[in-house]
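Dumping the structure here so I can ask a few things about it.
Only one protein chain is missing; all other protein chains are in place.
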Amino acid sequence: MNIFLVLTFSGVALGAIYFLAASGLSLIYGLMDVLNFAHGLFMTLGAYAGYEIATRLPSSLGAPTLVILAIIGATVVGALAAGVTELILIRPLYGKPISQILITIGLDLAGVGLLMGGFGSTALQIPVPLWLIEPTHIGGLYLPNASFLAIGAGVLVLIGLEMFLALTRYGIIIRAGVENREMVRALGIDVGRAFTLVFVIGGAMAGLAGILYTIVFSGDLVSPNQGDSLLIFAFIVVVIGGLGSIRGSAVAALAVGLLQQYTSFYIGGHSGWAQIGDLSTVLLLAVVLEWRPRGLFGRVA
Amino acid sequence: MTNAVEISDLHVSISGSHVLQGVSFSVPSGGVTALLGRNGVGKTTTLRAILGLVASSGRIQVLGNEVSGWPTHRIVRLGIGYVPEDRDVFSGLTVEQNLRLAESGSGAQYDEVFSLFPELKTRGRQRAGTLSGGQQQMLSIARALLNHRPLLLIDEPSKGLAPKIVSEFAGVLERAAEHSTVLLVEQNLSVVKRLAQRIVVLDHGEVVHRGEVVDLEDPTLVRQLLGVAGAA
Partner (left out) sequence: MRWPSRRAGLLVGAIVLGLFIVLPFIGLHVPWVLPGTLDIVNSTGTLEVLALCFMFAGVAVGYDMMFGYTGLMSLGPVLYFAVGTYVFDIALTHWGWSLFPSLLVTFGVSLVLAVVLGAIALRVHGIAFAMVTLAFAQAFYFLVESNPHNLTGGDTGLSLSYTRMPSFLSGAVSNTRNLYWVALAFLVVAYLIVWLVTESVTGHVFVAIRENELRLDVLGVRPYRFKLVSFVVSSLIATGGGIVYILVIGTAVPSVVASTTVTLSILIMVVLGGAGTRWGAVVGAMVYVYLQQYLDKVGAEPTFTRLPAVLRVPLSEPQFLLGAIFVLFVFFAPGGIAGLVVRRRFRRASAATLLSAFQGLRKGGGG
């Protein structure tokens, strides 16, 4: 039972990171039809930005401050990278969605290549405070502190995003645009600004996801390809949740995170088949698509 | 008298089929011009081309501006209200939010719109997707009327609605036409006769008739142009 609860806890933490990675992708796709392969790059950039901040700034600031600055820095760098990408590479190709997808593939390739050249292919270690590595003892359970960080960030972002989408004018424009971009234009609204905004928001969440994944699940290690492997799961989450739906992403991220933790422990742990956790997420995708081709929260035709 | 819309030699192709093949007509300022024709002759495409929602070649002038190649939002900001064929209200947003999106500047005439459609006021918090077809059409028309635009493009407002509601909408559009120019696509001839002064008839992507609404009193012409049995 205890193990089950611990697995649930880390499954929720993993789900929180998947949510951060997937919701931006989902919004970008929903609004602009762009399947953004560069999202993996944004995540990796966030993680490397965090690494640079945590290692370059004077350690006299103290490890907790450094980690907080690293997380903020990762988010900002992700947002900037995505914003610049939208303005320079995506914007000139409006109306050519396939070209936009191809551009993001090329950008991801080039960006990851550059990171490999600059930082090397081997993983780098981010120094983190001891507190993040230690577990908290609650009701007989030892729960890793880093997971609290991921869950907290995931919940805050979910609430913030929902409020933004429900209450602000731009939020409403984005929701309307996901439903029917043409009609938004036909009301005299320049959707282009919403596109940039959605990229910036998505990039910020990607950067955050990148650094949190590093801290929570990869033993504080940063490597050039980590974003791309995370991206695969983000894609799976987006399709299960329904393209364009934030709530769908949240539910699907949770489901995928939990399933992955349970199966890799209960099945993988006994059979020694560690990848069963990863494999199960693809099976879940296949099942969901057979049952609901548009995903859990996808729009009906 | 100037023209609110002037179209000359408009061509549009959609996934390989040549939908509009050199359409030319003008919509004089003031009153209602009806764009008529059988299903699939390109009436909706013409409206969408005016709005820049489909790629076209030829000349399009809207309210004195040559708008070919402009982005849609710029064309609309010249002063167009648009009621699309399928209403296209944002079903995930509330009625209030739908109207808020349509606001431009500070001149939104909420009082007027709510006096035309009191139901929209009481249903402000309801999701547009849960409205009935008639209510969605109200919302769609309200969006177009909210800003007192000088030009209204209205696509089949009566489609799929009960006669009583249709005549209510006709009344609303009649009032709107007092201060706006209306280009109306409509299949219901009694609505056309009630509202329009001028008609333009399309067939197979070309203009086959330009005239006055009285032309619709001629049953042979109506059958020939529209394929329907005489005047109702």
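First chain written, first letter: the chains are A and B, and each begins at residue 1.
By definition in this document, a contact is a pair of C-beta atoms (placed from the backbone, for glycine too) under 8 Å apart; a residue touches a chain by one contact, two chains touch by 3 or more.
All figures in this text were calculated on a predicted structure; none of them were measured in a lab.
Which residue among A:Ile3, A:Leu61 or A:Leu102 touches the omitted chain?
Within the whole complex, the residue contacting the unshown chain is A:Leu102.
May I ask which residue of A:Val67, A:Ile236 or A:Leu296 touches the chain that does not appear here?
Answer from the full complex: A:Ile236 touches the omitted chain.
What residues on subunit B make contact with the chain left out of this view?
15-16
Take the complete complex as the reference. Which residues in subunit A touch the chain that isn't displayed?
Its contact residues with the unshown chain are 29, 33, 35, 37, 89, 92-93, 96-99, 102-103, 105-114, 116-118, 228, 232, 235-236, 238-239, 243, 273-276, 278-279, 282-283, 285-286, 289-290, 293-294, 298, 301.
Here is the rule we go by: only the chains that are shown with their structure count from here on.
Need the CA-centroid distance for the pair subunit A / subunit B, whole Å please.
Here subunit A and subunit B have centroids separated by 43 Å.
Hey, which residues of subunit B end up touching subunit A in the complex?
These residues of subunit B touch subunit A: 51, 53, 71-73, 76-77, 80, 82, 84, 88, 90-93, 97, 100-102, 104, 143.
Per the contact definition, I'd like the list of subunit A residues that touch subunit B in the complex.
Those residues of subunit A that touch subunit B are 169, 172-173, 175-176, 179-180, 182-191.
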